[in-house]
Every structure is written in C-alpha cells, then in structure tokens.
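The next block holds one structure in the form of structure tokens; read it before the comments.
Each chain you see keeps its place in the complex, though not every chain is here.
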C-alpha cells in the first residue's frame, strides 16, 4: 500500500524522546510512506516502573482513537509496549510494539539475544513480557546500564556504559545480537555495533521495518 | 496481624459484581480481620476485551492511593488482574490478584488445571497472563461459556453451561481441579463442585486465603 | 538502503513454484528495491520429507555463493527454511527464511497461531523447527491438507480444503491468525482470509517484509 501512513506514538510526555524517535525513522524516509511521530500528551515523564508503563495506556487510547482515521499502522514506541494488546482492540489497523518487534527481528538474526536495559527496575517487567510472548528462552540475558538519568544525558557516557554492557552480554552470556531495550537511542546504534562487533537491533527501526511489511504485504 | 484490613477492589463499575464479591468473602468473616469491598468508580462496565481490562487501571490506581492508609492488603478482584504489578509499585502493602491467586491455589491441589472463562475473547488474554506467570504448562485447557450477557443473568442457565464446560474439561482434557475464570460467581461454586465431582477454586476466595497468609505470616 | 537487491531462492526445482513466488512479491513492487526470484537448480522436485529438505542445501549453497555479489539480502523461499543457519555462515548479507519470518510476523499479530501444512509428513519437521526457534508455545496447532499432489493442482479444491482446515484451527484450536505452511500459495491468501475471517500470513510476503526492514533499518 503505497503512501500508507504510519503513526509512531511516544507514550511518555518527553518531546526530546519523540524527536529521537523521528531520527530513528530517518533511514526509511526514502520509502513511499508517510511517517508521523506523536507525543502522547498526558503520559508520564519517563517509564521505569510498571506503574509508569501502565499510566501511559489511558492517554494513548485516547490518541489512538483520535488518529485512527489518519493512520494505516500504529507503532507504540516504548520498549515495554504499554497497552499493546488493548490498543489492538480499539483500532482496525495494525498496531506494532517496538519491544515485540525488536525481539522478533533479533530472532531472525541469531540464536542468542542479549538485551540492554536502561534501568535495573525494568528487567523483571521485560522478563514478564518476554514470557508472555513465549520467547524468554531466546533471551540469553538482560543487563542494565544502572546510570542516573543525569548521566544518561551525556551521550558519550551512556555509549561507553552501553558498550561495556554489550561486551559483557557477548563474552559472558554468549549474545550474538544485541537489542537496545529503550526507544530514543538510535543515534548510538552504529557506534555500539562497531564497538561490540555484533549486530544491534534498534527497536523503533525494527518496528518500522515490520510495519512496512504489514502495510505492503 | 490481627484486625488487619483487607480491601477488595472490583475494577469494573458494576456494583452487582461488588456485591457478589462481598458474598464470596463471607466464609472468612469469622477471622479477626476487616474486609471491605469497593467498586472502582470510573472503571468500565464489564471486562471482556484487553482494552476493557486496561481501562480499569487508571481509576484503580487513584483508588489504591486513596485507600492505602486504611489497608493492610489489597486484592484486585478481576480474573485478569488488571494493573497488578503496577499497583504493587504504588503502595507498600501486599497487592494480590484473584487470577494469580486462583491459579497458584489450584496448583497446590492437583496437577492439571482447567479454567472456565465467561467469554471466548478472554482466553488469549488469560493465556498471555498464564505465560507471563510461567505457569501455562499447568493449565490443561481453558474453555468458555460463550453465553450472551443476557443469558448469564439467569443463574440456572449459567450454572448448567458451567457444569457442561467443567465436565468437558474433566473428561476430555483431564482437568482434576477447575478454576472459575471470573469474579462474582462464588454462589455457584458448591453446586459446580457437586455436579462435576471436582474441586473448584473460586478466585476471590483463593485471593482472600493467600492474603490471610500474607498479613499473618 | 534504496535500490537494495533482494534475491529470493526457491530451493526446489519446480519453476512453477518460482513463478508463484514472483507473484507473492508483487505487492512490494512499488518499493525502491530490486527483487529477483531464482530457482535452485539441482534441488529436489518438491519438499515433503526431511531428506528432501536436506537435499536442497548443497545446491543452494552454490547458488548463494554465486549470487552474493549481486545481493543485499537473500530469502530462502521454502517453509522449512532448509540450510538457513548454514547459509548465513556463507554470505555477509542478511539471509531470511520464509518459515521463520512467517511465524515471527504472526507473533506480532495475535496470541495463538494456527499453521496449515500441505503434507502430514511435514508436521514433525516443522515442530522440530518451531522448537529450535523457541516459539513452539505460540503455535496452537498445525494441521495438514492431506491432499494428493494431483488434487493440489486444482486451486479451487486446494482452497476449499485450506478453508476447512483453517476453520478447524480457528474453532477447535483457538487460532487467531493462520500461517500458510508452504511457499507458492499467495494467490489464495485473500480468499482464505475472507472465508475464515482471520488474518492469514503468507510466508514469502512475511519474509519480504522483514527483509525490507533489514535493508533499510
């Protein structure tokens, strides 16, 4: 479906994250598709706990209903895919989650997948999600950066820590592919791949890739 | 902890369901505990889809914060346990879900568990949940009543259908214990047990039992 | 990567299957990509047994090495993905399998996946594969058409049987999405969806979709 309209929704209220999501989509701009990246007004300012992930759902549900007529495929652009299955109940077009798509994409690349989380507190939530997807056996380990938010703002520090975690996943846990367990870090993907000498899945890009398949296939 | 206060929350707005939850708690009234059954104002009028389950979370979160000071243990009284893990982030006291507790209780009774759902649409949602709990292998099958809401109001018809489904779970799927996959049907438990000649777990009662353990143990 | 070259390889020697694969790709022809569909000369005339699937590998390995310089992503266009992991050892570009991609795509659409196999003999081979992928829990059932090859040639008969199997998967096994467990049947996808009122994943299209994601993302 040429000129299909793909709407990416950032469930949290940080417009800087929405901008980073825009940059993640850039490589797909040559395709005959229309991409829009929206911020879900009313979402929490960042998602670390399950409570924060859940708090995203109600505002997103309103946004989805409002944008459905102008959308051929939605993407929930948070690694925890808050509300994914429920949002599918609300609209008729495909709804993809960047967490789900990133793992599925990694599964098509290598046997053992390592996940890099930002916060340690997210790991059990991700684990419950991987289990509900029935793919937990493919995740060899998930490790977190364990950085303060203030430190994360420093992209070089964040990258350095991400590289260290990626190498640990590779050398101690056998990861053959890395998944970035967070939206908004696509800028670092190439350097992470180079430093770890492993393919890296950026979740927003994985979801856009699968959305392209859905609107054309 | 004697005189502990256990607050059961009906996530949907149907006060008739809250009343049925009250009746489910009756057998525990002799214990030195205080039980309160509250309706989560603002929840949907019934929960069949994932979207409806998710729509329960925001109103419940407000209610939990409001009632936390007067509560020693919360129970989410919907079989899908909407928002369970997130609500645990919000309050310091134990939060139990009737879906989780019913399956855990059934696991202490027999090897193969059959679940009776009201609506066919709930089964994949339950399945994702059983998987996220890591217990899907213990559920030999889940079957639904597939009745219209208007038919459900007729308790005799509902019981007859429930018995038929329970016998199918027992005879064709090997279920040794049945779990009622819904709140508010405790009145039918005894007759279902007698008709199927199998133990039946009523989820609200299972959760109250586990809550008692938590507040004393 | 605009103008990326995607090479689809039919592992068996039936050029009619290669032509059907060409037709499966048609909906993607508007994308700025070059698609080529090749027949692996030297492969068996059809793949039902594991021995036939294995007999595809050596000729395909030769073909991959020969075409690698002209290819940005390969697709193995047989549902059993013969030699998939080994072919990844031989070339530097992405290699996708239509079996793997079809299941991964279906996993992004619904909870319980039903697979329609052509031959009963393929089911244990597929099962071993789903297990090696770590996704067997997502497949609610796989059923086969059990038709003679001569009958399959009659597209109407094949469709009628496929619809019957699809409805059984939906009504008795709870399938919410169907996967066609075979290449070369894209022509029937739309009518199968209409008749079963379920989304249907056509494996070649699923793989092309994921390949697009890989070459751009």
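Just so it is clear, A, B and C label the chains in written order, and each chain counts residues from 1 on its own.
One rule holds in what follows: contacts are C-beta pairs under 8 Å (C-beta built on N, C-alpha and C of every residue); 3 or more make two chains touch, one makes a residue touch a chain.
Because the structure is predicted, anything quoted here is derived from the model rather than measured.
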| item | value |
| --- | --- |
| Given 3 visible subunits, total identical subunits the whole complex contains | 6 |
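Heads up, the rule we're going with is that only the chains that are shown with their structure count from here on.
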| item | value |
| --- | --- |
| Nearest-to-centre chain - CA centroid comparison | A |
| Two chains sharing the most C-beta contacts | A-C |
| Copy pair chain A, chain B: interface residue numbering same or different (half cut) | same |
| Inter-chain centre distance, chain B versus chain C - centres from mean C-alpha coordinates, in Å | 42 |
| Interchain centroid distance [CA atoms averaged], chain A/chain C, Å | 27 |
| Rounded Å distance, chain A centre to chain B centre (Cα mean) | 33 |
| Set of chain B residues in contact with two or more other chains | 125, 128, 131 |
| Interfacial residue positions of chain A with respect to chain B in the complex | 49-55, 57-58, 61, 83, 85-90, 125, 128-129, 131-134 |
| Interfacial residue positions of chain B with respect to chain C in the complex | 123-125, 127-128, 131, 136 |
| Footprint of chain A on chain C - complex, ascending | 2, 27-28, 30-32, 85, 94, 96-97, 100-101, 104-105, 107-109, 111, 133-135, 137-138, 202, 205-206, 208-210, 212-214, 216-217 |
